[in-house]
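Complex shown without one protein chain; remaining protein chains in place.
Presenting subunit A:
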Amino acid sequence: MRTMTRRAMRGVGLLCAAALSLTACGSSDEDAASEKTVRGTDLRAALKEGGSITVWAWEPTLKQVVSDFEKEYPKVKVKLVNAGTGNDQYTALQNAVQAGSGVPDVAQVEYYALGQFALGKSLEDLSRYGADEFKDDYSPGPWNSVTVDDAVYALPMDSGPMALFYNKKVLDKHQIALPTTWDEYLEAARALHAADPKSYIANDTGDAGFTTSMIWQAGGTPFKTRDTEVTVDLTADKGVTAFTKVWQKLLDEKLLAPIENWSDEWYKGLADGTIATLSTGAWMPANFVSGVESASGDWRAAALPQYEKGGEVSSENGGSSLAVMKAGKNKDLAYAFNEYANHSDGVQARIEGGAFPATTADLSSKSFLNTPFPYFGGQKANEIFARSASQVPEDWSYLPFQVYANSVFNDSVGKAYVSDTTLAEGLKQWQKTSVTYGNDQGFAVNK
């Protein structure tokens, strides 16, 4: 039943994506002429006058932000709606845009999905509110993700500079040194699994977000977009080959636990030491605290292993932004809330709630860097994360139809995890489906 539902939902998504693609929305140019720039005084007036806006988001710390915001501007009513997580919400959002009713004023959109909505012209360009001047206020990875040329399609809400989380207790028990390169990581995986056949260095069943992050770290740029011209190169890109070289060996030697991310088995594995390390975004500590209670004190954070010894390159994983919808009813208030949540007072409340910020001022503040993490045995983990945030290669970009591409990742690359197909073959297959889809949507992919 569940798969059927997913399939059906995907069908809706495709239908709408097709309608949303460039040719379908011609009216936006006329809009732009009539839309005046809005500055601080206008916004303050709008806030004073009040009104109500709807925000679609699943990020838990926004609850606090909304209540603070409503306290500060009593005439404004913010309806925070969890319309689904990730893909579910994007499908709902596209359906609403397509149907022309029920579109929220503000929507949470992950960085990888922004391109799809921006190119579909469903998002308001925030530079008319002066958001284009915020470049230096955000770390480079997230800022690059929300901007295209001069247009700012969203404000970064959080970020996910990657780190290696490791179960110190397990590694110590088997006297395995903390790996600093991916080659050492492979060695550690072998040693660990040999010492305890029930333990694995990591879990992976094929995760598009993780794979693209790993390619990003290796300096790869498999996706490039210029207007409607898109190139996809998942075969010869140097980042792709660097990733498959390491990860194929882990797969061949069966050193990865076949456990899906976020499943209850996964939480169990993180708690009991079956999964010994986790390479993911800096938002993970909050999830450790709430979901892996019983392993408190066992885990630590460290820099992501490097492709080259002595290297200092990191990557981003996850992270999302708040966008103002073009079809929203109250755009000025929507932007005012967005700025409050992501650029001014709301940021601190969110950090206190366990979110990892994208704002450079917070990332470099003493109190932030010196925060001890009791879960990690008192380690000042933010130092590691902040350093990672500054080491992310800047020229990365996602596909303008990444939501679709990610949704079919497991049909192609996923095969490498369950059959004799190699990762390289799987990625080649993924490229093929993505190219076909992009061309069907009106892009010129690999042409």
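Keep in mind that, in the parts below, a residue touches a chain if its C-beta (ideal position, glycine included) is under 8 Å from a C-beta of that chain, and two chains touch if they have at least 3 such contacts; residues count from 1.
Note that contacts and distances are computed from a predicted model.
In the listed set "imidazole glycerol-phosphate synthase", "Carbohydrate ABC transporter permease", "Electron transfer flavoprotein subunit beta" or "Putative membrane protein", the entry agreeing with the UniProt name of the missing subunit chain is "Carbohydrate ABC transporter permease".
Looking at A:Ser52, A:Ser67 or A:Ser294, the residue that reaches the missing chain in the full complex is A:Ser294.
For subunit A, the residues in touch with the chain missing from this view are 1, 4-5, 8-9, 11-12, 15, 56, 58-61, 81-85, 88, 92, 95-96, 99-102, 158, 160, 261-262, 264, 267-268, 271-272, 281, 283-284, 286-287, 290-294, 318-319, 353-355.
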